[in-house]
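Complex shown without one protein chain; remaining protein chains in place.
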Amino acid sequence: MSALLDVAGLEAGYEPGLPIVRGASLTVGEREIVVLLGPNGAGKSTLIKAIAGLVPASGGSVRLDGRDITGVRADRLPGMGLAFVPQTENVFGTLTVRENLELAAAILPRSRRAEAVARALALFPDLAAQAGLRARRLSGGQRQMLATARGLIVAPRLILLDEPSAGLSPKLVDDVFRQLVRVRDSGVSILLVEQNVRAALAIADRGYVLVDGRERLSGRRDELEGNPAVGALFLGGVPAGEAA
Amino acid sequence: MPLVQVLADGLVVGAMIALGAVGLTLVYAILRFANFAHGELIAWGGYFALSLLTLATGWLGLEAGGIGGLSIGWALLAALAGAMVLTAALGIGLDALLFRSLRRRGGAITLIIASFGAALALRNLIAFLYGPTPTYYSRAIPMALPLLPEEVAAVTGQIRMTPDQLFILGLTAVLVVALHLFLSRSTLGRAMRATAENPDLARLFGIDTRVVIRWTWAIGGMLAAVAGVCFGLTAQVRPQMGFDLLLPLFAAAILGGIGSFHGAVAGGLILGVAESIGVHLIGAEYRQAVAFVVLIAVLIARPAGLFGERD
Partner (left out) sequence: MADLLGIGAYLVFFLVVALNYAVACLGLNLQWGYTGLFNVGVAGFFAVGAYTTAILAGPDYPGQFGGFGLPFPLAWAGAMAMTGLVALVVAVPTLRLRHDYLAIATFGIAVVIQLVAQNAQWLTGGAFGLNLPRPLFDAVGDPVLWNLLYLALSVLVVAVLYVGLETLAQSPWGRVLRAIREDEAAARSLGKSAALFRIQAFVLGSMIMGLAGAMYASFVGFISAQDFLPILTFQVWTMLIVGGSGNNRGAILGAIVVWALWTLSGRVMGLLLPAEMQARGAALQIVLIGVVLALLLVFRPGGILGERRQVSRHL
């Protein structure tokens, strides 16, 4: 059985000849939360952006449900079932909450758009109350919700999230992560980049540790949690005790 | 001349500047460079209409005469519609041949110098093809009509405008409202606003930014053609017309906050009135100096413009 997302030997970077991702491989299965960990500068964000088509790949391949999507333009991926939510600047501040959602829903057939927006707002009741507000006036947590809701609106098979907990209070982080579990249970797979190792591993099914642009360790949640090497990789970042 | 007349004349000029400035500001918002060739789209729009007018009256046999008191007839309206399409195509073609490949490699500066070169080439191509002599769409001399009732005019002074001038104001109003609705309601309009704010994020929303860029040029080109034809109607059609409008366009766009659609409309109207007052006070030959003074004043006092939000 092939995985939903299959990344094999991917090389990618902003400048020709200077790859930041150097031969990374990973898979994400159906209904699975996979977390991508690693020290600062390991290339996690670049890897996820390369999968999403924002950073050109210079080698290797990305397959979604068996279909080669390497080098496919970023704007075509939502229609193919892959959504990406960046870490910052992930909503349009000059558009209202509703306009953000309607714009994302615009790739759907006309008859399904209104329903998709309504469903997204129902999933995040906090947002529904703010639907007419310009997104730049939202709080950090609400903005993250809107960004996630936007990613889900096209009913993707897989959603990529770059540090959804960044800048949120611990209480909000719990909210967001609980939400992710519900999203997974609704049938969407999630690939997640996180600095917040403990919170991420708490909800993940599997994980990878990326070092110098390729995966150094991988395993199920319990394998990674029990592996002292995981903690050792986060020297100066997250204390070993916290990750283990 | 009564002040109300000066203001009314200014609004007509301002309407044309606004049409040009909106295109300039949209291109700036989406592509982030000051396009020095935008004035030439206006000039080309004017000349496209001139050629099509000859075609329409000559080959199609459309009536050259005006409708009602206008010097604008069905032939010129048809020519205007055709010129809008051709100027839109010119904008898209310019982007495809020149700006797109520069965007991929260089920074905004390369685009500016390229647009400066394109402007010179386009302007001189007009001079080469059509010759340097100014011309007109119609030789008819329009009658200016009094607009205000006698009682009001006795206090404020009378406003006289030609039907053509009223047509220009009306057409500009219709286009501005249409564009406002387009940008706020339609998916494509929202996609344009989104791309202006953050092109990479727009692509993640499933927006094909290349389509957005093409429409930006198309809209800018169509509005430029209207501005060009209006300029030809109220003044004359001449190769320099785009160049002469460029400084007012920039001043209006910056006054309104560059990248802001509503700002460009307001900036255009304000600048038109300011020019009209300036011409009234110091003479027509220094018309463009007014735009420069406004430009420098805005840059000193409020570089984000009157309505600008971003840096």
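List of remarks:
Each chain carries a letter (A and B) given by its place in the written order, and its residues are counted from 1.
Here is the rule we go by: a contact is a pair of C-beta atoms (placed from the backbone, for glycine too) under 8 Å apart; a residue touches a chain by one contact, two chains touch by 3 or more.
Bear in mind the structure is a predicted one, so any value in this text is a computation, not a measurement.
Touching the missing chain, out of A:Arg22, A:Lys49 or A:Arg150, is residue A:Lys49.
Checked against the full complex, the one of B:Phe116, B:Tyr136, B:Phe182 or B:Phe307 touching the unshown chain is B:Phe116.
Where chain B meets the missing chain, the touching residues are 28, 33-34, 36, 97-98, 101-102, 105-110, 112-114, 116-118, 120-122, 124-125, 127-128, 131-132, 198-201, 243, 246-247, 250-251, 254, 258, 285-286, 288-289, 291-292, 295-296, 299-300, 303, 311.
Everything below uses one rule, namely that only the chains that are shown with their structure count from here on.
Rounded to whole angstrom units, the spacing between the C-alpha centres of chain A and chain B is 44. Residue ranges on chain B touching chain A, taken from their complex, read 187, 190-191, 193-194, 197-198, 200-209, 309. The residues of chain A lying in touch with chain B in their complex are 52-54, 73-79, 83-86, 89-95, 99, 102-104, 106-107, 150, 154.
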